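Take this structure first; my questions come after.
Missing here is one protein chain; the remaining ones are kept as they sit in the complex.
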Amino acid sequence: MDPISHTAVASSNAQDLAWVVLLFPLISAASIPLGVGRSRALTHAMAIGAVATGFVLSVSLFLLFGFTKGGIHATPLPWLSVGGLKLQIGLTVDTLSTLMLMVVTGISTLVHVFSTRYMDGDRDYPRYFASLGLFTFSMLGIVLSDNLVQTFIFWELVGVTSYLLVGFWHEKPSAADAAKKAFLTNRIGDFGFILGIILVWSAAGTVQFTDLAAKFHTDPRLLGGLTSLAGVLIFLGAMGKSAQVPLHVWLPDAMEGPTPVSALIHAATMVAAGVYMLCRVFFLLDLPAAWPGFLATLGGPSALGIIAWVGGITSLLAGLIAIQQNDIKRILAYSTLSQLGYMVMAVGCAGPDAAMFHLTTHACFKALLFLGAGSVIAGCHHEQDIWQMGGLWKRMPTTSICFAIGTAALCGLPIVTSGFYSKDAIFASALAADRPVLFAVGVLVAGLTTLYMARLYLVAFLGEPRSESAGHAHESGTPMTLPLVILALPSVTLGWLPIGSFLKEMSFGGGHPHYPDSITDILFDPFNHSPLGAVLGLGLIVFGGFVAVSLYWNATVDPLPKTLGWVSTALRSRLFFDAIFDRVVVPIHDAIAALFGLIDRWLLQGLVVRGGSGAVDLVGRGLRLVQTGNIQTYGFLFVIGVAVLVILALK
Amino acid sequence: MSPVTLLILLPFVGILAILLTPSKYAFAWRLWAQLFSGLAALASLFVFFGFHPGAAGYQMVQRLEWNSELGLAFHVGVDGLNVGLLLATALVGFAAVWVSDEIEKYTKLFYVLLLTMIGGALGAFASLDLFFVYFFNEFALLPTFLMIGIWGRGDQKNFATFQITLYLSLGALVALVGLVCLYALSGANTLDVLVLGAWLKEHPLPAGLQTLIFGLLLFGFGTLVGLFPFHSWAPLGYGVAPTATAMMHAGILKKVGLFVLLRGAFPLLPLGVQNWTGVLAVLCLGNLLYCGWVAMRQKDLNLLLGNSSLAHMGFVFLALASTTVIGITGAVLVMVAHAFLAALEFALSGYLYRRTGTLEMLMLGGAFRQMPFIGAALIAALMAGCGVPGFANFAGELTVMFGVWSVMPWHVVIAAWGGLVIGGIYMLRAIRKVAHGEVGKVLEGKPDVVGLARVPYVVLLLALVFFGVAPGVLVDRIRPSAERVVSLATAGASKTGAAGHASVLNPTSAPAH
Partner (left out) sequence: MTPGIHHYLVVSALLFSLGLFGVLARRNLIVIYMSLELMLNAANLTLVAFSRFNENLNGQVMVFFIITVAAAEVAVGLALIVALYRKRRTADVDDLTSLRF
């Protein structure tokens, strides 16, 4: 009956727990509009219960199956099957997916808890939790997916649900516009993604990851001249979701959504989905370069090369732009962009293990930072401009300490933060891939990161209050501070776990995984393993921190716009990317639409239809003149006609 | 009696009941219509789930000789091509009757006409004799003109009625000429697809004739569907039509044209198929891109929806042009999905119009706040319209793209751009303007639908979601029929010398546009 299950299903069915993890958030989300939503307490109890159960089960799944090479598949459900197209909804339970599962459900749980206070008093409280649940469900679908089409399905669903969340305050025009922009920008990426999927399917005849991996392992030239094109098309999907230049424009705008949503979507999950997907299909990207036709004669770069460069450029540009932003959430948004650029660059440098490592640590400390920002915004009565804050450390001690830990982790402070280890893994992979320029970019961005994060912290938390609302700031309640504290813990410690090496061994088939064996070895691993990256990174961090302190210590206005002039203006205008989209891409489509609208209105409906009816009308008007309506005239004409006929007949 | 015959008869019994009810009991007219359309919906569910998936050939067949001299017989049956469409027709008809409480004058006539449409459409889909398909289709089409003329709305009513009548009558006329040619020239003395199919297998028509007849059928029925460039009647027609008419026409009647092509033209005229698919492949781009761009331009919600529905038809035409099993399966899937979607969209816009008296998108706004149910349903419908997974349209369009790729990759690129990006742009703009934002003046204080009045919207949404989550249910039913259609439509490819001619218009040789 089930012709499309290619996957071995083991006799033990513990892996089917993955279905529970996947479906619980959906069930809770569906139950809210069906009645549960009438009670606020019931709403969040249900929502938190679903994701928390998911987290517990994810940890169990990781412990059960995370240490099995190649993983295991839960019982799939057939979805659609016709001809050579066999699609199913199946779940992969392996190291990669269970690790990501823990990240998503863990952070989702904390965001849910945080939201109970942050969104308290919103009239659409039930809708908020329903949307969060739907989003978590979609995200888990990507994580667990065992084939490309399923990934695409949940990919789109993530787009939709994030649309609902970003546009949660839909009456606010800016929020509604931001949601629309996010969705449409992602759509451009999805356009490439689906074409890439179809391309791969048409060559390999399957969309199952395991089958594809096997096929491409035996025949790397399966796609012929389209190999690199397929890789780039699939990467286009990741560019949309993971907000790579030039499809990054939606992410900063998406900060219009509620802050916990930004923590969930724009730090830990949705934007990470692109990177995760690239890691999942890494075997497709890692094929030898081959281009069709004239592109081949130009000696086109490999798909990985393009990915690496896009990632590097994204991380650099976003890091630069972040220096001159004043909205606390926008700074974090650009820093997310920059870090995502790192991860994509790592994938491009053949280091998916490093990318996943950084994804995991980044998810923790960026969620911490966003939730911290949420706490600050709530404490300062919805003030988001850092220049209107200041001196918050006195009034919001817990938030300030946790935010400081997050900042340190993002900057990659050595030894005591997780960001140091994962970032160093990326530098190492850039060096290993023999891409010195990208390595330099990466190290430079590390300095930029320290600069803008130190600026943020110095201006917002230290110094004196610069506004009424900052002066009356107050610490947030336990539901908001508790998630911060919980997240601060892995932000410090996660780097000590050899996640990268473990993934390399389990999922990416690395030959010689490298596990440190003593405590000092663990702590100083980067200095032994890739000393150049570690030392240079450290140097740039110190330099960036120094610059930030000299510029912003007790500053009341930003000195940079004066000193930098037009550079600062350009950075403030986000390097004009949005302007280009607004003034070039959108108008082109609108112009075509206007032209065709005119054609439809005037040529088809006007000339053809109205013209057709007009011609008939005109003939009618002409013929009407002959009709006098005088019966005697008709009679006279009739007689003449008869006479003529008679004469003709008699002739 | 076959359940299919019963299904067709139910709406007509309803008409009889309404006609026999005197105006003293005027309230009963609507109740009769609801009852019999509801019974038809149940019967269609019975047919759909009683249909044995995976089996080739026709099921639940009934044949009544009507005029043996002319070779005409009332011959009904279901296979993969029509089983989903019958279900869609009955459910949409049920919903259309339910939302028609907006009609205030001549209610008796309205329900009689509406049930005629439903019965006619059911008959057209179920018939295996092309004469009856045509006959029932005209039966269903005629009420359209009357309904737009009598209950239509807006300033452009007369022009729209005129335009839709002109186009559809001309299209139907051309199609009729095609059918008559097929009847007269085949020598089989019948239009029964089973008999005619067997006959044409033994005595195939010459390539020239096949091409001629196929062309007549393609453009005749294509016009009924809104094939570019014969499409401009559709958006305006839907814009002025009363809600139920727009639902039935955009959702159901439009599919009859496509259905006849799949039922008659493709399997019977393989050489015609090969000579015309190239043209069709070009024209479908008009639907996919041109109509999408035109939709972007619209300021009126109904005009936007009308143009987007044309864009969706582009996917079906694209699949027809590809003539692949996966593509045709996807095409039928899109047809069924779009039946539900179009009906839902027009039902929602009809409700908005009824409450506000306008569909000008700039004046609406904030519908989601003011009418949470209608707003949410509208967002869901528009999302389904731009190909969001979880709704049936996504499954259909995805299948079409997969199916067409092997034959016309560049078309798939354009279809993906049209469906994902352009479709996304206009649908999201519509959501932004109508559902999001501040509550518009015209919407202030206007009530949401409550209680049982939600039934039609819920039914249509559930159908969309059901086939979106489990498209396999439908695909398993379609697949054998799609395989049959494709094997017949591509049968003559190697047998005759038409290959040289075909290569001129061969879809594979015309990819770049």
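In this document, chain identifiers A and B correspond to the written order of the chains, with residue numbering beginning at 1 in each.
One rule holds for everything that comes next: contacts are C-beta pairs under 8 Å (C-beta built on N, C-alpha and C of every residue); 3 or more make two chains touch, one makes a residue touch a chain.
The model shown is predicted, which means the values in this text are computed figures rather than measured ones.
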**Message:** Based on the whole assembly, the unshown chain contacts which displayed chains?
**Reply:** A
**Complete:** In the whole complex, of A:I27, A:L63 or A:V639, the residue touching the missing chain would be A:V639
**Message:** List every residue of chain A that touches the chain not included in the displayed model.
**Reply:** 624, 627, 629-632, 635-636, 639
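Everything that follows uses one rule, which is that only the chains that are shown with their structure count from here on.
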**Prompt:** Taking each chain's centre as the mean of its CA atoms, how far is chain A from chain B in angstrom?
**Reply:** 36
**Request:** Enumerate the contact residues on chain A facing chain B in the complex.
**Result:** 78-85, 149, 152-154, 156-157, 160, 167, 170-171, 173, 176-177, 179-180, 183-184, 187-188, 190-191, 194-195, 198-199, 201-202, 589-590, 592-597, 600, 604-605, 608-610, 612-613
**Prompt:** What part of chain B is in contact with chain A in the complex they form?
**Reply:** 159, 162-163, 166-167, 229, 231-233, 236, 290, 293-294, 296-298, 324-326, 329, 366, 368-369, 383, 387-390, 394-395, 398-399, 401-403, 405-406, 412-413, 416-417, 420-422, 424-425, 428-429, 431-432, 435-439, 470-472, 475-476, 478-479, 482
